[in-house]
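Questions regarding the structure given below will be posed in turn.
Every protein chain but one is kept in place in this view of the complex.
Naming follows writing order (A, B and C), and every chain is counted from residue 1.
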Amino acid sequence: MKAARLFAYDKPLKLVDIETPRLKNPADVLVRVTGAGVCHTDLHIVEGVWKEKVEITLPYTLGHENAGLVEEVGPAVSAVKKGEKVLLHPVITCGTCRPCRIGEDMHCENLVFPGISADGGFAQYIRTSERSLIKLNNLDPADVAPLADAGLTAIRAVKKAASRTTSASNVVVVGVGGLGHLALQLLRCMTNANIIAADVSESKLRLAEKMGAHRVVDARKDPVKQVMDLTGQKGAEIVIDLVGNDQTLANGMKMLRKGGSLIIVGYGGTAHLKAIDVIFSEFSVLGSLVGNWDELRELVELTRQGKVRVLTKKGKLDEVNDMLDQLKKGTLEGRGVVIP
Amino acid sequence: MKAARLFAYDKPLKLVDIETPRLKNPADVLVRVTGAGVCHTDLHIVEGVWKEKVEITLPYTLGHENAGLVEEVGPAVSAVKKGEKVLLHPVITCGTCRPCRIGEDMHCENLVFPGISADGGFAQYIRTSERSLIKLNNLDPADVAPLADAGLTAIRAVKKAASRTTSASNVVVVGVGGLGHLALQLLRCMTNANIIAADVSESKLRLAEKMGAHRVVDARKDPVKQVMDLTGQKGAEIVIDLVGNDQTLANGMKMLRKGGSLIIVGYGGTAHLKAIDVIFSEFSVLGSLVGNWDELRELVELTRQGKVRVLTKKGKLDEVNDMLDQLKKGTLEGRGVVIP
Amino acid sequence: MKAARLFAYDKPLKLVDIETPRLKNPADVLVRVTGAGVCHTDLHIVEGVWKEKVEITLPYTLGHENAGLVEEVGPAVSAVKKGEKVLLHPVITCGTCRPCRIGEDMHCENLVFPGISADGGFAQYIRTSERSLIKLNNLDPADVAPLADAGLTAIRAVKKAASRTTSASNVVVVGVGGLGHLALQLLRCMTNANIIAADVSESKLRLAEKMGAHRVVDARKDPVKQVMDLTGQKGAEIVIDLVGNDQTLANGMKMLRKGGSLIIVGYGGTAHLKAIDVIFSEFSVLGSLVGNWDELRELVELTRQGKVRVLTKKGKLDEVNDMLDQLKKGTLEGRGVVIP
Partner (left out) sequence: MKAARLFAYDKPLKLVDIETPRLKNPADVLVRVTGAGVCHTDLHIVEGVWKEKVEITLPYTLGHENAGLVEEVGPAVSAVKKGEKVLLHPVITCGTCRPCRIGEDMHCENLVFPGISADGGFAQYIRTSERSLIKLNNLDPADVAPLADAGLTAIRAVKKAASRTTSASNVVVVGVGGLGHLALQLLRCMTNANIIAADVSESKLRLAEKMGAHRVVDARKDPVKQVMDLTGQKGAEIVIDLVGNDQTLANGMKMLRKGGSLIIVGYGGTAHLKAIDVIFSEFSVLGSLVGNWDELRELVELTRQGKVRVLTKKGKLDEVNDMLDQLKKGTLEGRGVVIP
């Protein structure tokens, strides 16, 4: 089969022919990929940022935001059958460790992460496991593949925000890209908060307004002051930082109201927290990862209800390097999805 | 009346005669102070650390950990009467803003903090408000005054820890002083976790064992490695940092298990959080302030049940500077309490 | 002033002249009533249902759903001032007992309930307390008076429902009257559940559809079967029973899915729960009372956002008996509000 693989850090992916994966375990499922999203994390992987976090030897196939059709199922599989449209939760989990048993799939003690620590979905076929699948029914895999990572990361951050807000709370979303446009829609249907979006691009701010932001802030012009002005100088209960560079992290802390929470989703930078500030205002700083299986189920349902819509730009598998370039330059409109 | 007051930063308090405070508002209460705890925050105030956080002009009376006897009550007061023994919640709150209405007294929008932003309890009398009082009944004010701040700060941090632990979780307490010895006792009665105490002093580690620590770690000898060894190289679900310097904060992050939380209570230093680490392991960093009225009520009840006991070293009001010196040097055994 | 008072059970209210109430306590507030809702509980009071629940001697003024203008404030009042539009939380609370301190106003140990256990708002003026008031700003008291009881009872029930649902959950609302039309709107903005409304009247079912129900069930025709059919024979996660007679309570239990909750708001009947059924399916049966101050604040904010709109039928104070009659007969469209 064809696959787009990483052979060397800081180099483009190569489109090569490799053997189609086979089922290994009784609960394995082989999926024909018909939509694979292109993510900032792919850029970070190529840059080598993840080298120290996971063990993997090059070359391997990237792509961790996958959807498609069930091609073959192992003997222990009962939840899906051949031909069904499915979305792939990004990780493969054991199902028996404590995190799995309490529903926190991402903290599975035996976790495999296709596209990061194993072969991913920039390929015609991917091997996954029954536990990783959600049925899509009438939804098109290529339209909703980005739910599997961008959407799933957004919903987990938004749920952390929702449990800490009430009507009249202010929530700031920093960065209106692949995750941001989904986070805004989710904040609209999961909270009654006042939603403020910040970005450095005019077109992204217009997009934010369409996706549900009540107010937008041009982050090139003292975003802290703007947020303070919009919140009666009290600050926001929640800042969701989808960018995560030094500057946005520092600003995020300054935008918070007493008792507020900074939810970090984007990465690259470092936050410097003076203990006295964190205590005096009783701030929380919460890392937020991709969500669990049930959060993905919830997200698919919200999409089915029409409350969440993914903006996608579709291409062929051999366009994946172009898409990564555009993502780097910030010129990609909507989430890139390759259809292998 | 006599009062120990701050006339200049970085100078000892002066014992002077000032006018006894009078009731101002209908719900005011005048309390004869019979126990006032001496706290690290008093040291920080003298050092000027709080200058930028609160507005107050010198001189004023320190002392924010107070207990005593009701001397006089305003016309709107019905919850206490003259002669009753009371513990003073450290802040005076309005009772009508939203934080007050949901029980988060410390986030009151009209908060006054005697001993920090107004005259405190290193004096014969202190003016407070009905909403700040808890009846002590058979408990002696001088024995339990430290519950009002050290204890109340400890219980709030421990409650944050308790809601994030299960039996078999590991909780590390860094610093076994005034707060630490109470935090350990509270962890014992409010969780079923494995409790690890860290300190740089041998005598404090012995104290930790008496107060409930299952294991102790000499923090002078690579505490991160010791905690990792004690937790099967997985790290602790919770680190409660009661010291809060650069070193303890950095170590605290390294001791955490995936999904773990660093609860910051001590201050002075700065935590540096790389976004990728915080996200990858989905860490939380939680500032923790002094607790609310209901947490103080809960703590008093636990004390009455015999589950919490405060170690105190009592002295007269004119010994307050000595106690502050000993606290600075780390030679004060138990919490210093002056009896004005 | 004029007031509509109950002189004898099972008799109409009498419109009489009585003395205008005066401030008694430092935090008292006198409000000129410009909107007072008419509620099923008023009917129940007239019928003597509440005789054994509260101590009160006849005659007294009914009306527990009140809004108006601040006329006079006591010396300890700072949160409102003369001339401001306010909504009255239905009860007067002490502010110092534990339930008050944790925000559960309705469980205040020193609670007074104007219109039930003291003089209420079917009068030109009512005495209340600072703690009971919410500012309305640009909202008209007569338009929103029903938020104070019908709305506040609905939001508390809906919040209990919301914390027990996810997208794809089914919630059944039984009874689409004064509370029901508000509960439906609240379910739409506070959950992503599938909402099913049941009523015995065709016009109420049409109203339900306008107010947010996804599906309606004619309760005259085997509502249990209809709900089972609409939920794939699994039953609903939540049934909110706003009627509370023997029949609706029995049906409510039969409509529940495994793990489901019956939230009882309406009253009059008795629920018979076989222990084996309750355990086998792990059902919860939750009584739900009028909400607390913060829930009323939240509701006013949602009204301001345009997500909740009260249907009212306004009349003069001397029309109150007519309105009670219509309410009894089920012919009152929208919530009756008298403007004294």
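Definition applied: a residue touches a chain if its C-beta (ideal position, glycine included) is under 8 Å from a C-beta of that chain, and two chains touch if they have at least 3 such contacts.
This one's a predicted model, so the numbers in the text were calculated from it and none came from an experiment.
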Quick one: say which of C:K24, C:R206 or C:K258 touches the chain that got left out.
-> C:K258
Identify the residue among B:L69, B:C189, B:M228 or B:A250 that touches the chain left out of the display.
-> B:C189
Of the residues C:N25, C:T165, C:S288 or C:T303, which one touches the chain left out of the display?
-> C:S288
Contact with the hidden chain (one of B:K135, B:R215, B:K234 or B:K307) | B:K307
Hidden partner sits against subunit C at residues 49, 53, 99, 104, 106-107, 244, 249, 258-259, 264-289
Considering the whole complex rather than only what is displayed, give the residues of subunit A touching the chain that is not shown.
-> 25-27, 75-76, 78-79, 94-96, 98, 101-103, 130-131, 292-294, 297
Hey, which subunit B residues sit against the chain that's not shown?
-> 166-168, 189-190, 192, 294, 297-298, 301-302, 305, 307
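Here is the rule we use: only the chains that are shown with their structure count from here on.
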Shared interface positions of subunit A, touching two or more other chains = none
